[in-house]
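Since the structure comes first, as structure tokens, the remarks are kept for the end.
Note that this complex is displayed minus one protein chain, with the remaining chains in position.
Showing subunit A:
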Amino acid sequence: MAAPILRWVGPGKRWALAWVDSSSSHRRVSPNGSASHRMREQRSVAQQSLHTAPKPRKGGHKWAAVVGLEVHAQISSNSKLFSGSQVSFAAPPNSLVSFFDASLPGTLPVLNRRCVEAAVMTGLALNCHINKKSLFDRKHYFYADLPAGYQITQQRLPIAVRGSLTYGVFVGNKRSHMATKTVRIKQIQLEQDSGKSLHDDLRSQTLIDLNRAGVGLLEMVLEPDLSCGEEAATVVRELQLILQALGTSKANMAEGQLRVDANISVHQPGEPLGIRTEVKNLNSIRFLARAIDHEIQRQISELESGGVILNETRSFDHRLGCTVPMRDKEGKQDYRFMPEPNLPPLVLYDTASLPVGVEPQQVINIDQIRDTLPELPRVTRERLVREYGMLPEHSFTLLNEVGLLQFFQSVMKETRAEPKKVTSWVLNVLLGYLKQHNLAVNESPITPSALAGLLDLLDSKAISSSAAKEVFEELWKGKAKTAAQIVSEKQLELMQDQEALEQLCQATMEGHPQVVTDMKTGNPKAINKLIGLVRKATLNRADPAVIKNILERLSA
């Protein structure tokens, strides 16, 4: 099927610029007002508010922000929600389109069992009540990438309701303490994704790709329990980790497998909630936080300058760092919801209600799914703290970086080194190098075994920690050598010869009588200087603690 070609009028981008220009009087813009200045300013504002909830302005009223999220997660499944077409990212356009996906007349939806299981699994992981009977509805609107003219969703009776998600936030200035918070989950519903419209402004055309049309989505509606961008970002990150742990969604925001809409309003504490705006299609956690904080600030400024907030849909322009109204869809949409007549009610069972003599493949047993739930991130973190005596924030970092926990655990399996040592090397050294080189964990040139080998040498005191750093750098270069090979080639082993070390110490002391005198008068810097000199003489191959012992003994 050839992609239909459409003419399209009114590209959305113009609006973005128009808005900034027309409202520039409201905001503090640097005098020369260049775009780059504006951007930089916006970004710094956003970054500030990343750490703290928006603060009231001097002399102004106190404002409270209320943020609710709607999260769409693409279900990780082989085929689409109601058709047999394959689900795959970045396939050639319109190559994964069944007759049903293209809405050929007479085709009918057939519910994908895997998608239902994913919804139940996610619902259970988010402490939801699973509805044993749920229904499908049609939501109507005309759009070029919605071939049937309606989306099949679960408006009246969704598959899961009334859940909660706990997440950790840092408190205090040092950001070292963790506090646990909870956001309520209103419902989780199964629904179809739409296709993609590609607007070619140059040729005034719209190209339609239906590969995504009909892919299963979990729409998770969160209650408005959040108050700032950072909280929202933390919640979405936690949700992402949960979905990935469950395997129900790859939840990769860059590939559009996780999309977030945020409902935002501000009000004076004690007053009724303010009018909300919806910021749509936030496709990275960083933008999510920035967009929410920007929108909160915008609403506050608007209200403080006597303006009103419109109940409207806005989008986040990440280049400008601000939210802008989306193209008006000619007044309010009435989706004309209607029950989907081609799908009978979705009925789920638990072990108690399972009908007798029914084939297990024909029904979905909630209890059975509950039994197969994997360890959730919160539990993993608690286990890390318990098993390895790790700080809670370290457990967060280990989970937040994709693949880092697996890396850590692989190192732990192969090394005799202390967990604290391993944690420190993985989080401080390895992660630092990865970030510096902009690499993902799975792109690390150092394998877990190589790091384990290095840590073993360190643990057995065969090398000093400074030598270990040198070995690490060599390993990073990736010449397929083991830590032990590097150590022996570069002669980095610690000097184990006590007698030779004593001679070196003696010689150093004799060469620096003034320092020895200082040491004896109790200047603490003096001994460190001597230690340094001895280490230098050993080409960094001696343990400073051992040197210190000898020096103290000799000078006694």
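In this text, a contact is a pair of C-beta atoms (placed from the backbone, for glycine too) under 8 Å apart; a residue touches a chain by one contact, two chains touch by 3 or more; residues count from 1.
Heads up, the rule we're going with is that contacts and distances are computed from a predicted model.
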Revision key, fill the gap. Among "Glutamyl-tRNA(Gln) amidotransferase subunit A, mitochondrial", "Transcription and mRNA export factor ENY2", "Actin cytoskeleton organization protein" or "ER membrane protein complex subunit 4", UniProt's protein name for the complex chain that is not shown is "Glutamyl-tRNA(Gln) amidotransferase subunit A, mitochondrial"
**Study point:** Residue among A:Pro109, A:Gly123 or A:Gly321 that touches the chain left out of view
**Key:** A:Pro109
Study note, to complete from the structure: Touch with the missing chain holds, among A:Phe99, A:Tyr349, A:Tyr433 or A:Trp476, for A:Phe99
Point to revise | Candidates A:Gly247, A:Gly307, A:Pro344 or A:Gly511 - the one touching the absent chain | key: A:Pro344
Exercise for review: Please pick, from A:Ala119, A:Ile208, A:Leu222 or A:Ile527, the residue that touches the omitted chain in the full complex.
Suggested key: A:Ile208
Review point. Which residues does subunit A use to touch the chain missing from this display?
Key: 1, 4, 6-9, 99, 102-111, 138, 140, 142, 144, 147-150, 206, 208, 334, 336-338, 341-344
